Structure formats: structure tokens, C-alpha cells
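Heads up, the thing below is written out as C-alpha cells.
Complex shown without one protein chain; remaining protein chains in place.
Moving on to subunit A:
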């Protein structure tokens, strides 16, 4: 290996006494000698270390604290006006209205389920308030692109056709819940819609998304993986592992960070230093985009471009969507304990993703107040209908507790299942199963 290094490079690589002296001075003062930095570019010699092949030797001691901040891509302003005519979305009326209606419906689902939790009718809920524009990312995907979500991306499922009944059945843990009542509300999952089931631990889905993308690439399918997470989750080791493994193994995966400013109570400025999550992408040698996460069309366009890179070049892309969590973290949280109500109100008023999209549609002449109120009341009635139906249903049969631990019941589970059956028979008042569906 050394034999291949040009003699000149070796000579340059060994610092002369003069240079060494200057270096010491640089250490002491952080200043850099002018004549050294003036070395012309063509004289610069590339290093030959296997770990950083694009670097050059330099006699300038560089202590770099920051890179140029990455810009935030935006299509519309907060009034829904397209800022550069060349960025006018090339979409049909039907497509744009589908996105907007889903944003409104999601908002309705949130309002009703949040309130249902407050009334003690479901045990838990998390809203999407303020972040609805991420639906633009779902709209840019192929329906067979696999989604690995965190937990605040119900809108992507809604966009793909998860029905209101399905949402409600999951939140009520009833016998029609695809997850068989085993997980807390909002832990949706649906194989038919290529949406992997949510799990509560944070960032675990990221390296899984890389692996899934690798498998898709090997299968030859022209699809990618979409992986959602928050800026808080990006502090977990799994985030770094995922980006690195996706970059080194060339995985067609989009990592979509919803940077909403808060991880429960912890604000972004206590979560990380540096230029947001996007700067990490560049660090891992990935294509990286930062986008206004309250601008549906910017999110849509960014995801479209990211998808092209992922699917056509088999490379991972990181998108950081900047937004603001208007709602509490969950129904177990009261965010007034750590941020002012005024701050939240200001965001709602000045940069509301739903309002921005609505104004864009109105500018196009595709939407108006009549359509708005008619869809809102339609959505509300549909949501309430599903809600009422789900509430009336029974929970899954008790035996479902033992299924799916493995593909087949193991001897210990068979024994435990039998034990429970006998207990229920012996103590029917204590083990009231009247609210559970009968065993099949």
C-alpha cells in the first residue's frame, strides 16, 4: 500500500521543522499562519488513510465547530401562497383535496378520541395536532412502500385507506382490532397497507427500516421504506446505528424526522446541539433535506425527490421536517407544566398546516367555506359513527392472550391457558368475561 503513495506525498506528509513550529503556535493561539493557508489548491495532497479518502493534508489547524446551516425548503408561505411559481404543485384537484380532507378528518379523529380519553372511555391517546402536514409525505409514496412509524403518524395510515372503524377498533381494544387488544391505543399496524405495527420503545424502528429496505432492494421490487421518528428519538443509539448501516449497505430507505421541538417536556435545545437532525445525515454521508414540516407541498416535494433517490439509486435519504407539537405529548401529559399556553396559541394561529393548505386550495378555487363546513360535519359524523360502533363491541376472546406469542402454542402456554379456563369456570363473578367475545 505504501508503495503506491507518490514520493511527493510522502515528502509533504512529513512536517518540516518550520511547519512543526508553526503548528505548535497554532495550538497555542488558534491562529493560522497566512502563508501556510495560502498554499494553492493544486498543491494540496490527498490523504491516503482508509478512513477519510476525500481529505487533503493541510498545515492549517482547523478546529471546526459548525458547518453552514442547512436551509429549510418551503413551497408555500403561511398564507398558502406559492413563493416561486416554478414550485407550483403539479397535482390534480382530486389529489389535493384528498390530502386536505384527510388532514381535516385526522383532526376530527384526534378531537374526539382525545375527549373520549378524558371521559375515561379509552385508556390513552396521542394527537397529531400541528403536524398534519406529514400527510404530504404519505401522498408522495407508493402504496406498497413499507412504513415503519413511531406513533404520531396515524395520518399516513388514514391516507392509505385505514378506515375510521379500524382506528376506533384499535383504540377500543375490541374484537375487531387487528392487534387483538393487546397494545395501548394508537399502536396501529396493518399488513395490507404496508404499515408495520407501532411499538412504544423509541427509535427501535430505525435500524429495522434499514434492514427492511435492504430486503426490498434484494427482492428487486421498485419500492422503498419510509421510517418516521422524532427529534427526541434521534438521540437514541438506534438512530445512529440505522443511518450508518443504511448508508454503508445502500438501503432504499427514507428517514423522516418530525422535529416538533419537544420530546415530552424536553425542548430541542436540550436534546441536541448542532444544526438539527439534518446535519447528522450529512455526517453519515447521506442525501439530506430539511423541509418546512408545516407546508404540505414542501413535504410532498421533498419526499418525492427522496423516494426517487432511494428507489432509483438505492441510497438512504434523511428528511428533517421542522414543525411544532401543538398538542400535549399524550393524554398523560400536561404541557402547560413546561411551556406557555401563549407559545402554543401563537403557533396555532400563525403557522397552522391545515390553514395553509386550505388557503392554497381556496386560491386555486378548489375549496370554499361551504365545502369546508360540509366536509367537517361529514367527517365528524363518520368518526362518531365508528366511535359508537367500536365502543359497543366486545373485547377479543380471552384466549387471545396466549396466541401469537409463538406461531403455535408451546407446552407452558397450553398449560397456563388451561389453568385460566378452569379459574374462570370456578370464579365466574371474579373473572367476568361478559365483556369479552365468546371463544371461537
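The working rule: a contact is a pair of C-beta atoms (placed from the backbone, for glycine too) under 8 Å apart; a residue touches a chain by one contact, two chains touch by 3 or more; residues count from 1.
The working rule: contacts and distances are computed from a predicted model.
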Tell me the UniProt protein name of the chain this structure doesn't show, selecting from "3-methyl-2-oxobutanoate dehydrogenase (2-methylpropanoyl-transferring)", "AP complex mu/sigma subunit domain-containing protein", "General transcription and DNA repair factor IIH" or "Spermatogenesis-associated protein 17". "3-methyl-2-oxobutanoate dehydrogenase (2-methylpropanoyl-transferring)"
Sole touch to the unshown chain from A:122, A:193 or A:213: residue A:122
One chain isn't shown here. Among A:173, A:223, A:260 or A:352, which residue touches it? A:173
Residue among A:70, A:111 or A:178 that touches the chain left out of view: A:111
Going by the touch rule given at the top, which residues of subunit A touch the chain that is not shown? 111-112, 114-116, 118-124, 126, 150-151, 172-173, 181-184, 186-187, 199-202, 232-233, 235-238, 263-266, 270-272, 329-334, 337-338, 380, 384, 387-388, 391-392, 395-396, 398, 400-402, 405, 410, 412-413, 416, 420, 423-424, 427, 430-432, 434-435
